[in-house]
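All protein chains but one are shown in place.
For chain A:
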Amino acid sequence: MGLPVLKGAAAGATVVTLPGKPSAVLPLPAGPAKSFAARLAPLAKGALANLLPPLITVALILLFWQLAASGPQSSLPTPSKIWEEAKDLIVEPFYWAGSQDIGLGWRILVSLQRVAIGFSLAAVVGVLLGALVGQSVWATRGLDPVFQVLRTVPPLAWLPLSLAAFRDSQPSAIFVIFITAIWPVIINTAVGIRNIPQDYRNVAQVLRLNQIEFFFKIMVPSAAPYIFTGLRIGVGLSWLAIVAAEMLTGGVGIGFFIWDAWNSSRLSDIIVALVYIGVVGFLLDRLVALVGHVVTRGTATN
């Protein structure tokens, strides 16, 4: 096999990776090019198999929506109307034209910042409290009933109380995030700590690890898979709560944007914002899952 042939093969194969032309893989001419193309074909096929079904689903939903909402009596906008009315919001997430006229990207970032503060606090406090509850029988008996009752309180029910306590919307919203996200973190951490094998505790005892060493070297790594399950549920809940909290507290976040759009009857804007929220929530969940996957590498296997 000569070099020019290989070059030709490579050149032929680069066509395959061009976006929008995945089907070019298949009709490639047979011969020397086949080996390279044959290697890429399964990859492209895999990508296609993963991407195509959701794309088709979304297209079908949009089509159905377009048909269903296009009647004269319809109270909701069609996708094409949304595109007309809210094109600037969709294509330009980060424009800035005055303090209240900013892109959805900025609003999302403001909400994310609140979530980041509230959720980080919840993660730290939750893991510590969870460790206490998981480690001590008496702490479990004393605190667990309280936690079980408090965790069923809906996030927004905390808002009036926190507004009264903090007298400001920003810390109140953060507190709502905190109190929403902390319960799954506490409960899952406690379960993780209770499930630390006695063997690891024996190792720690033989080595005479002190409480702090035990916490960082045995407890946290051993309970990490559970902790990250709690964190993942927690981040999802905080994203749910922030939108609701911002609707009531006002300010710049994505939740207030929706409320504001509703008050000025901009339904198209609301729908665009919903898609943003959904996508960001999905990314947040994936982010925590990814961090968990990296951090707990090796713990699942024994």
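In the analysis below, a contact is a pair of C-beta atoms (placed from the backbone, for glycine too) under 8 Å apart; a residue touches a chain by one contact, two chains touch by 3 or more; residues count from 1.
Quick note on the criterion: contacts and distances are computed from a predicted model.
Engineer: For the chain that's not shown, choose its UniProt protein name out of "NADH-quinone oxidoreductase subunit K 2", "Quinol oxidase subunit 1", "Imidazolonepropionase" or "Nitrate/nitrite transport system ATP-binding protein".
Structural biologist: "Nitrate/nitrite transport system ATP-binding protein"
Engineer: For the full complex, which residue in A:A44, A:L89, A:A123 or A:I218 touches the chain that was left out?
Structural biologist: Considering all chains, including the one not shown, the answer is A:I218.
Engineer: Check each of A:L143, A:L156 or A:L209 against the chain that is not shown and name the one that touches it.
Structural biologist: Spelled out, the listed residue whose C-beta touches the missing chain is A:L209.
Engineer: Quickly run down the residues of chain A that touch the omitted chain.
Structural biologist: Counting over the whole complex, chain A touches the hidden chain at residues 197, 199-200, 202-203, 205-209, 213, 217-218, 221-222, 224, 296-299, 301-302.
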